[in-house]
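Of the protein chains in this complex, one is absent; all others appear in place.
Per-chain residue numbering starts at 1, and chain names A, B and C are given in the order in which the chains are listed.
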Amino acid sequence: MYDLYAEEILDHYKFPRNKGPMDNPDRVYHDRNPFCGDEVTFMLKVRDGVVEDVKWEGRGCTISMASASMLSEEVKGQPLEALRNWGKEKVLELLGIPLSPTRLKCALLPLKVLQVAAWGTREEGEVTSND
Amino acid sequence: MYDLYAEEILDHYKFPRNKGPMDNPDRVYHDRNPFCGDEVTFMLKVRDGVVEDVKWEGRGCTISMASASMLSEEVKGQPLEALRNWGKEKVLELLGIPLSPTRLKCALLPLKVLQVAAWGTREEGEVTSND
Amino acid sequence: MKLAESVSLDPYRLREDFPIFSQKMHGKPLVYLDNTASAQKPRTVIEAMDTMYREVYANVHRGIYELSERATQMYEDARRKVAHFIHARSRREIVFVRNTTEAINLVAYTWGLANLRPGDEVLITEMEHHSNIVPWQLICQRTGATLRWVPITEDGHLNMEALDSLLGEHTRIFAFTAMSNVLGTINPVAELVRRAHAVGALALVDGAQSVPHLPTDVQAWDADFVAFSSHKMLGPTGIGVLYAKRHLLEGMPPFMGGGEMIREVTMTHATWNEVPYKFEAGTPAFVEAVGLGAAVDYLSGLGMDRVHELEQALVDYAYERLHTVEGLRIIGPGPKERGGVLSFTLDDVHPHDVAAILDQEGIAVRAGHHCAQPIHDRYDLVATTRASFYIYNTREDVDRLTAALHRVAHLFRG
Partner (left out) sequence: MKLAESVSLDPYRLREDFPIFSQKMHGKPLVYLDNTASAQKPRTVIEAMDTMYREVYANVHRGIYELSERATQMYEDARRKVAHFIHARSRREIVFVRNTTEAINLVAYTWGLANLRPGDEVLITEMEHHSNIVPWQLICQRTGATLRWVPITEDGHLNMEALDSLLGEHTRIFAFTAMSNVLGTINPVAELVRRAHAVGALALVDGAQSVPHLPTDVQAWDADFVAFSSHKMLGPTGIGVLYAKRHLLEGMPPFMGGGEMIREVTMTHATWNEVPYKFEAGTPAFVEAVGLGAAVDYLSGLGMDRVHELEQALVDYAYERLHTVEGLRIIGPGPKERGGVLSFTLDDVHPHDVAAILDQEGIAVRAGHHCAQPIHDRYDLVATTRASFYIYNTREDVDRLTAALHRVAHLFRG
């Protein structure tokens, strides 16, 4: 029961990793999902093309917050280049549960924000699931 | 069979009464039914409030033309005052057949034109049957 | 007669008219509490359209054959039923559109573009649905008119003193909802129209929530425009209504151009058909209109007073039961002053999570800003969870909702 609310997801939601402010980040991006009001900001420190530190802020549902928290753990120490290929599958793998199209949007918001922070732009349409 | 095309109606259609031009009419009105293109013009000579002569021109379907022809026979010699009360029933009585709402519009066009010719204005909506 | 009217409606009996309730949702009977977004359909509505497609289908207007004549008759009968249902003077005051949104846009694009000038003011309220906000923002941008907002009080009513100071000689139109789709607030429509008219402004009523749930008398309101949607009042999607006083419709330029709305078209100009057809360009959603007619028949059969009474009793009960859930806060007025809409927060659990967990219990509620961001901003909320009722909802539904909310609270607190 409540598979959407698996223990690990609830844990990330209740005890988010890397959440908080960052002084003088090299990269910042903020966005929100207008349909549900979820918002996420990612802040990065980058040295030699590698993510040295990451922080995020946000408010939203369990799925989006857990996704942001889990992604923040993944990204630390990665070359920016690596983020380029992260997609829907990456997020689903992290969350470990199947998601309906609407909830998928919640899950993908942090990825979108993280990628724009890293790359400055994104391929349009990437984060929507209905294409 | 073909009750819409009763002998009397076809007769008025093929041999219209009072159809043709009039010199110096006292009253003229022209209108058309935009949906089917039927058009009718009524021309009246009026003396002392009585219709002394009537002519009409027009083109259209059997129903509208027969209605115009039959009305032209009715109106001659009538006080203008009498026309005021003519309505849908009058026309249906003249034609002698039941009509669907669409065909009723054909049948009522000549009455509308005749009444505007006689009175200058008409109550809006009078000639439509759907009200 | 008197007696029959005093007998209350029985939701358990009414449910049987709605095929959707014969299925299970996640193994449990469906508890459908998203009626503010859209209502379920009784068998008679579904069958009316089905039958039309199977037996009487042809394009309406201008067809000189039996199928078309009959389809036209059915379409116009539906218009008459709607006119009667809201006490319009004539069926010519009923324009069929797609939904409430199109009805309001139609007024903004036609009356608005033709009449608004820089210096003019359009007045709306903080509790409007986006459909009664964005068209006015767009039209004000285009015309240079100014958009003004009536604030609301903490307990979810219009601030009537502020209203008085906002309504003035520059106000050209006051557009407001008869019932809030978030707070449930039932506004004093006739009084608001009176105040608008007192300063020479027109009054547009967004009836999307009120027409399905309360008796409507556009003449008693003296409203100039009323907009509502079929799909929220047991009818099909794809059709809605703009009511407008006939002289206003006659004075307005057309909206869309095309077939049926014209009188004559030449290469240099076009003239317009009579109202309401002037505003119905192209083949209308006539089968849907017939479906709406069947919905109106169904609601009239119940009696709108009794519909309201049933919902009122349910709101009373729900209001009390939901307050047993710790951390649950309902926004908007008290139970006696609202329709069957309850929007709430539960501690800081995100409404998406609430809705997703309720779904797994077979309970359908809505989560989000409900197309009304300004009202959420007003309460400094991003989103709420909303449960809303209609004639087929029972106390059992409320009990299941309450129990499920207790479990949500526990899951996030534990």
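As a convention for this text, a contact is a pair of C-beta atoms (placed from the backbone, for glycine too) under 8 Å apart; a residue touches a chain by one contact, two chains touch by 3 or more.
Here the structure is a predicted model, which is why all the values come from computation and not from measurement.
A.B. asks: Give the labels of the shown chains that the missing chain contacts, considering the complete complex.
C.D. replies: Listed by label, the shown chains it touches are A, B, C.
A.B. asks: Would you mind spotting which of C:G184, C:P254, C:G293 or C:G339 touches the chain that isn't drawn?
C.D. replies: Touches the omitted chain: C:P254.
A.B. asks: With the full complex in mind, choose from C:R98, C:K245 or C:R338 the residue touching the hidden chain.
C.D. replies: Looking across C:R98, C:K245 or C:R338, the contact with the absent chain belongs to C:R98.
A.B. asks: If the hidden chain were put back, which residues of subunit A would touch it?
C.D. replies: 32, 34-36, 100-103, 125, 128, 130-131
A.B. asks: Given the full complex, what residues of subunit C touch the hidden partner chain?
C.D. replies: So the residues of subunit C touching the missing chain come out as 19-20, 23, 25-26, 30, 32, 34, 37-38, 40-41, 45-46, 49-50, 53-55, 57-59, 62-68, 98-102, 104-105, 108-109, 126, 129-131, 133-138, 149, 229, 231, 236-239, 254-262, 264-267, 269-270, 281-288, 352, 355-356, 358-359, 363-368, 371, 373-374, 377.
A.B. asks: Over the whole complex, note the residues of subunit B touching the chain we left out.
C.D. replies: These residues of subunit B touch the chain that is not shown: 1-2, 4-5, 10, 35-38, 59-63, 103, 106.
One rule holds for everything that comes next: only the chains that are shown with their structure count from here on.
A.B. asks: Looking at C-alpha means, what's the farthest chain from subunit A?
C.D. replies: B
A.B. asks: Can you identify which chains form the pair with the largest number of contacting C-beta pairs?
C.D. replies: Contact tally peaks for the chain pair A-C.
A.B. asks: Would you kindly tell me how far, in whole Å, the mean C-alpha position of subunit C lies from that of subunit A?
C.D. replies: Spacing between the chain centres: roughly 37 Å.
A.B. asks: Report, in whole Å, the distance between the mean C-alpha point of subunit B and the mean C-alpha point of subunit C.
C.D. replies: Chain centres of subunit B and subunit C, defined by C-alpha means, are spaced 46 Å apart.
A.B. asks: If you average the CA atoms of subunit A and of subunit B, how many Å lie between those two points?
C.D. replies: About 77 Å separates the centre of subunit A from that of subunit B.
A.B. asks: What parts of subunit C, by residue number, touch at least two of the other chains?
C.D. replies: Residues of subunit C touching two or more partner chains: there are none.
A.B. asks: Provide the list of subunit A residues touching at least two other chains, using ranges where the numbers run on.
C.D. replies: Answer for subunit A, listing residues that touch two or more other chains: there are none.
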